[in-house]
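The complex is shown incomplete by one protein chain, all other protein chains being positioned as in the whole.
And now, chain A:
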Amino acid sequence: MSTKPLFHKTNKSLPGKFRRASIKRPPTPDAEEEQDREPTLQEIINIKLIESGEKEKLKELLRERLIECGWRDEMKTLCRAFTRKKGRENVTVDDLVHVITPKGRASVPDSVKAELLQRIRAFLQTAAL
């Protein structure tokens, strides 16, 4: 098992060679650094989810529920309103993601969230932690 604390989240966004603070440091082979870092619990679970195909199923279930309850239409309305303000030609995907993420997270119905969490936890149990 990993000796790192359970909730430690490694910064995966930068490849190894850019993590160094000083360029004067003698070069260390990347391979060693990679081996030291063991996957976190979250990463392990994510891999299991993807490999078993469960992640795809869960995503489809969530997508279906969010469409049914009108969440998707709400988000599309927000996007339209923003597009009208900023202008059709100037809108970026990033803009829209930032527009709908906070409202999106807040407006998922409790029943939908509960259903998904239930299924995820069932999967975690069968994945035999």
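Following the convention adopted for this analysis, contacts are C-beta pairs under 8 Å (C-beta built on N, C-alpha and C of every residue); 3 or more make two chains touch, one makes a residue touch a chain; residues count from 1.
The rule we apply is simple: contacts and distances are computed from a predicted model.
Trainee: Just to verify: the chain that's not displayed, which of "3-methyl-2-oxobutanoate dehydrogenase (2-methylpropanoyl-transferring)", "Small ribosomal subunit protein uS10 domain-containing protein", "DNA-directed RNA polymerase subunit" or "SAGA-associated factor 11" does UniProt list as its protein name?
Mentor: "SAGA-associated factor 11"
Trainee: What residues on chain A make contact with the chain left out of this view?
Mentor: 6-7, 41-42, 45-46, 49, 55, 58-59, 62-63, 66, 72, 75-76, 79-80, 83-84, 88-89, 91-93, 96-97, 99-101, 104-105, 108, 113, 116-117, 120-121, 124-125, 129
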